[in-house]
Structures are given as structure tokens and as C-alpha cells.
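Pasting a structure here, questions to come.
One chain of protein is taken out of this complex; the other chains stay put.
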Amino acid sequence: MVRERDQALVVDNVTKRFGGVVALQRVVLEVAPGERRAIVGPNGAGKTTLLNVLSGLIRHDEGRIYVKGVDVSALSAARRSRLGLGRTFQVPNVFAGLSVEANLWLAAEAGRRWGGRGNGGVVLRGTATGSVAELLQMCGLEDVRHNVTAFLPYGKVRRLEVALALAARPSILLLDEPTAGLSEAESEELLELIRKLGRSVTVVVVEHNMEFALKLADRVSVLHQGRVLWEGKPSEITNASEVVQVYFGE
Amino acid sequence: MRGRWGQAIGGLAVAVALLLAPFVLSSYYLGLLATALIMALFAKSLSVLVQWLGLPSLGHAAHFGVGAYAVGILGRLGWSVGGAGGAASVGGVAGLCVALLLGPLALRARGGYFLLATLALAQVLWGIAMKWIALTGGEHGLVVVGWAGSGGQSTGTYYEMAGVVFGVTVGLWWLLGSDFGRVLVGIRENETRMAVLGWNVEGYRYAAFLLAGAGAGVAGGLHALHNGFVSPSELSIATSAEVLFMVLLGEQLAARGVGQFASPLLGALVVVLLKHVVSSYTERWQMVMGLAFMGVLALRGGGRKRW
Partner (left out) sequence: METWAGQVLNGFAFGMLLFLVAGGLSLVYGVMRVVNMAHGACYMVGGFVGWSVTEATGSFGAALIGGAAVGGVLGWAVERLTSLFRGQELVQALVTFGLGLGLSDLSLVIWGGRPLILEAPQLLSGSVELLGLRVARYRLFLIGAGVVLGAGLWWLLERSRLGAEIRAAVDNAEVAWALGVDAPGLYRRVAIVGGALAGLAGVLGGPFLGIYRGLDMDILLLSFAVVIIGGLGSLEGTWLGSLLVGLTHSVGGYVWPEGSYVILFGIMALVVVLKPTGLLRRM
């Protein structure tokens, strides 16, 4: 279909069940290349499940997922990643026993091998070591480059989490609650970082922090009980009665 | 990179020691040293599975034994392998073939299942070696026209043996220190993240398994030549247990200061010496090893575990 090819990410009626519980119900989503999309919703709405299904860590039951026009429904997480899909984890999922530098090398080498292919993607220096140096600076991790991540303070680990995702040079970046545990100032820094990435990278953010989401996003999708309840511009959300109901009516 | 230089210097020191050994040791002990070197390579190949993939295999004798039998069977068919290099190559290829076959089977299993699978697969090969008398000589084994003579180890053959072992070990050292090794470490530390970053985790695991199998096969081929004899015991659980014991002991040594790379090599040396000493006093080597096995596991205690 024409629309799959044009869009960065297309979620076509995806359903996911865990036993008797329906976590995602015929979810439809289309994200344009270079767009900043925020996915918000109350707890249990299915946001993290959606990310896991998108990145390929969980197989969905019905529907299709297209990444840059390619049907990835049957592809493994690694294969999807090599098409340009990257993600962060809500709870930092780093290489705890290795140094920050070693962590980044693994991601940067991946990025060197199959990142930035075709159109767009995070732009970094050509070699793995070069991009590691660049990322250390970009994410404020230079002072801890030799430290083993298991002993780093939480704030630094969160930065590493983002840096790892960037190092792989994704053209579509999925961020899972990136501001969780961050201060106001740190959230601003993250916002700046994402802005600097430019429109060659599509960014989808799952967030609980409404303020951050609205500041970042071009469009917002609201998830509720596994369905897309509402979608529109940040400026329109306060007028959307269904959203208000869901957030404040309960 | 400082660590690599330190290792290189250590390696050079070992090379010098090996060169000088024939001048210091009697031919009897030289033969023992040759055995230790072969076992060291065997243990090192297993350590790739244990320390790099976190998969302690109880069936590593499969590759070792088939490597040994390859040399023996070729000899029986009239083809001489010609020296240590030939034996190593034949053994290595045989070990690789076994790994190619067993890899997809063993790697599907995790945890206790993996131990089960590797042990069972090796035992099956042992059973085949016992029963397929036409090919393997069954229980009575095969005589390999090699270097094992009643006069003990000759210096020339020792140098050939030591040279091959040293060379292969250096090759392993280089490979494990390269990007390939770093990727293996990543897989060991956080497999999920590696997959999400795009790495082909199964592919690398398989490659590491093949490497371990080939290494063990090389050791097996050399063993056949050195021993002059191949029998099903080369494929036995006892052999798998012994080499695993070497690696586990090496881990304990590493925890107490011995270098990571050298630890299985040293573990092998210790076990070969231990077995030699124990065997001269009692026949109960298996019981001693069983107890020591449990002991070494009990010592593992705190700290970060790779498996």
C-alpha cells in the first residue's frame, strides 16, 4: 500500500493478548518521517506493551507493523533494529559489568555496521571509536567513560541508556518513559538533545510526563485500555473531552 | 590496551620457558609437559563456552574425541597425518564438523537442559565409538602410529607439539581480543540489549561454539599422536568432566589473581599434575576429582558470576 511506504512507522490494527487480558486492541498508528510523536495514557493503557511489540521483543497476535514500508511483523528484534529501529528501556538495560566506553562501543559498532543506511538516521562520526567519543560528549558522560556502569549514579545510567540507543544510529527512535526519575533540568537537557537530532530521525516517545510530551511532540496519541482513544496536536488535547475524562474523570 | 601488552609479555615468558624445558626436564617429565600442553588447549577451548558464553558443557569430549579418532582412523586407512601440524589440522577440522552438527542442537537448550543435552550428545558418540567396531575398533581402540615410544618424549617431537599448541593458543588470544571477542562479551553481559541493538546473537553463539569445537578437536588430534592410541575413553563423560574441572579450577585461580586468559591453561596444568600425583598413590582418581569438583563449586561464593 502506498501509505506504508511513505510513513516511517505504520501500526495496522495490532492486537496483543496475554492470556485473557487484551493489552492492545486493534491499535492504528501512523508516524511520518521526521515526526515527533508522543504516546501518552494512564497506567496500564498498554504503552510499554506497544513499544515491546514494535521493537519485536514480543510478538503481536493480530495486525501488521511496517517500518519504513517494510512489513516487520514476522521479523526478530535484531532484524528490525537493522532496518533502523532503535529503542530505550524504561528501566535502564545496560551492560552492567562493562565500562561506559565498552557499553557504547557495542552500540556504536552496531551503528557502524548497519546504521544510517538509506535515508537519515542519527548522524555520528564514521568509525565506532569516533562515534563513541562524540556520544560521550553529547550525553555528558565523558567524565565517567572508564567507570563500570554497575557503580554509576542513576542519572548517568539514564544518560547511557539514551546514548546506547543513539549510538546504533537509528532512523526511528523509540523512547520508553525517558524522563522517569529525571529532574526538571535534566528533562530539559533531554529535550534539547532530541531537538538537536534533526528531522532525519523520527522520534516516538512513550511518556507519563505530560508536560514533556506536549513540549516535544508534533502529534500526540492517547492510549487507553489498549486502544487509541484520541490523536491530534498538543494544542488540541486540552479540548478533547475523552482525554480529560480518562485522566481526571476516574 | 595495557592489559594486552601485559598478556603479550606473559606469553613471551611462557614461550621462553617452553623453549628451555627440554634442557631442564627429563624425557619422562617432558612427555608429561606435552600432555599438559594438549590439555591446556583443550581446557582453553572449553573456556570459550564457559567464560565467554556462560555455557558449561558436560560434553566437550565429543569434539576432542572425534578429533582424536579422525587421526586414528586416517592412520588406519593408511594415510599418515605427518607430524603435529597435520594431526592438529585433521583434528581441528573433525572437531569443527562435530560442532557444526551439535551446535544447533545444544544451543537451543538453556540451564540444566544444556548440561543434559551436551552430556547426552557426547555419550551417544561414545556409544557409537564402542559399538561401531569396524570403524573405531570398539572398546579396544585404535593404535596410532605416532610418537609414543617406550623411550619417552623426544625433544624434536616435543618442540613440534609445543609449537602447534602455542600457535593455536596465540590465535585464540588474538581472536578473543578482537572485535569478535568484544561482541561475545556483550552477549554474555546482556543478550537482550545486544539483540535490540541489531546483533545476530544466535550467529555469534554458534560461531563461538564452532571455535570451541575446533580448538578441542585440535587438542584431540594432538592427543592421538602423542598418546599413540585412541579409545572410546577420549569421548567419555570422565574426559568431559575432567576438562570442565580444569576450567572451573582455573576460574577459582582467576578469582585469586591469575590472568583471565591464562586461568584455564593453569587449571589444566594443575589438574594434570594432580592426577599424576594422585594416580601414583591410589586408583581413586575419579572419587578425588568428584570431591574436588564439588569443592571448587562450593568455593564460587560471592562476586559477579558469569553463569
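Labels for the chains are A and B, by order of writing; each one numbers its residues from 1.
Simple rule for what comes next: a residue touches a chain if its C-beta (ideal position, glycine included) is under 8 Å from a C-beta of that chain, and two chains touch if they have at least 3 such contacts.
Computed from a predicted model, the values in this text were never measured in an experiment.
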{"item": "Candidate in contact with the missing chain, chosen from B:Leu19, B:Val145 or B:Leu297", "value": "B:Leu297"}
{"item": "Residue of B:Arg4, B:His140 or B:Arg284 touching the missing chain in the full complex", "value": "B:Arg284"}
{"item": "Contact with the hidden chain (one of B:Gly127, B:Gly156 or B:Gly203)", "value": "B:Gly127"}
{"item": "Subunit B, residues in touch with the chain not shown (by the definition above)", "value": "56, 58, 104-105, 108-109, 111-117, 119-121, 123-125, 127-128, 130-134, 237-238, 241, 244, 248, 284, 286-287, 289-294, 297-298, 300, 305, 307"}
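Everything below uses one rule, namely that only the chains that are shown with their structure count from here on.
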{"item": "Geometric centre distance via CA averages, subunit B-subunit A, whole Å", "value": "44"}
{"item": "Touch list for subunit B against partner subunit A, complex", "value": "179, 182-183, 185-186, 189-190, 192-201, 304"}
{"item": "Of all residues in subunit A, those that touch subunit B in their complex", "value": "55, 57, 76-78, 81-82, 86-87, 93-98, 102, 105-107, 109-110, 113-115, 164, 168"}
